[in-house]
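Sending over a structure as structure tokens; questions will come in a sec.
Here the complex is missing a single protein chain, while all its other protein chains stay put.
Entry: chain A
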Amino acid sequence: MTIASDDPRVAAAAAPPPSAPPAPATAARRRRSRLTRNRWGYAYVAPFFVLFAAFSLYPFLYTAYISLHEVRLSDIDGAVFVGFGNYTELLQNEFFWNAARNTLTIGILSTVPQLAIALGLAHLLNYRLRGRTFFRVAMLMPYATSIAAATLVFAQLFGHDYGLINTLLEAVGFDRIDWESGTWTSQIAISVIVTWRWTGYNALIYLAAMQAIPNDLYEAATLDGASRWQQFLHVTVPALKPTILFTIVVSTIGAVQLFGEPLLFSGNGMTSGGVSNQYQTLGLLMYDQGWTNFRLGQAAATAWTMFLIILVVVGIAGLIARRRARAER
């Protein structure tokens, strides 16, 4: 597949005579010719940008527009402009703060163990183990599983009467736990699903970064008598800092948007996140507002609020990264 060389003009333009500087008229012609020359380039990137405009940019702006209106799906033409009314209502709304709190606690409960385990796993896999490729592939399996399938299986494992986990607890002499109806228990259960799914993915990212650390550093550390644990703390972790920051940002964005797991965890499609909203996250609240209660304006305001929260998180991460870079210089 050759495109550019089909056109004789391209070859000429690509190798301009080194001596004579171009006259203004030729420059204009050249600019035009570059446009025509690149037209296939534009044509090939166009599908992405057309799709982006249709399915990302337009919904993004329309959501902002809708968030300033009181509007229901059944009466989409009857939208009433309310300014920032939906936002002020949201900030005074106990359900919003409940969801924000749940999102934060589930986020911490899932992100912290997830990244810690991933770091440990990556460190182990960085050694020359027998069957290393098998372990690496196995680690990525949960990530390749669909959220729905994984959550449905976990919801059954965490079932009260017939769940495997309660059966095991009972077998070793503990009481059955009603995972779904408790606030902490349900949030822990959901965090387990998230952790199970994302640990391997993060471990692979850490592993890739670790392999870029020069082996000399470890050799030098070994000569200095550093144990493996000390090597991990003083060589691996400092070298991984940018990667760790990246995974924290990505996991945090994922945590703010957490939706599928709490939706499916109830097992009957309820969008309220448990009977007392004990595991309703911001993402689920938005869905509840928009697609159960059909209050699109309110849901759009929640969506934009979530977006702003994510921007703040990314901004903080960016600041930390810049300060660190400056300190190193």
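What we mean here is this: a residue touches a chain if its C-beta (ideal position, glycine included) is under 8 Å from a C-beta of that chain, and two chains touch if they have at least 3 such contacts; residues count from 1.
Note that in this section contacts and distances are computed from a predicted model.
Visitor: Pick from "Acetyl-CoA acetyltransferase", "Oxidoreductase", "ATP synthase epsilon chain" or "Cellobiose transport system substrate-binding protein" the UniProt protein name of the chain that isn't shown here.
Guide: Going by its UniProt entry, the chain not pictured is "Cellobiose transport system substrate-binding protein".
Visitor: Of the listed residues A:Ser33, A:Ser181 or A:Gln257, which contacts the missing chain in the full complex?
Guide: A:Ser181
Visitor: Of the listed residues A:Gly159, A:Gly260 or A:Gly283, which contacts the missing chain in the full complex?
Guide: Touches the omitted chain: A:Gly159.
Visitor: For chain A, which residues touch the unseen chain?
Guide: Looking at chain A, the ones touching the missing chain are residues 1-3, 6, 40, 43, 70, 73-76, 93-95, 155-156, 159-162, 181, 266-270, 272, 275-276, 289, 291-295.
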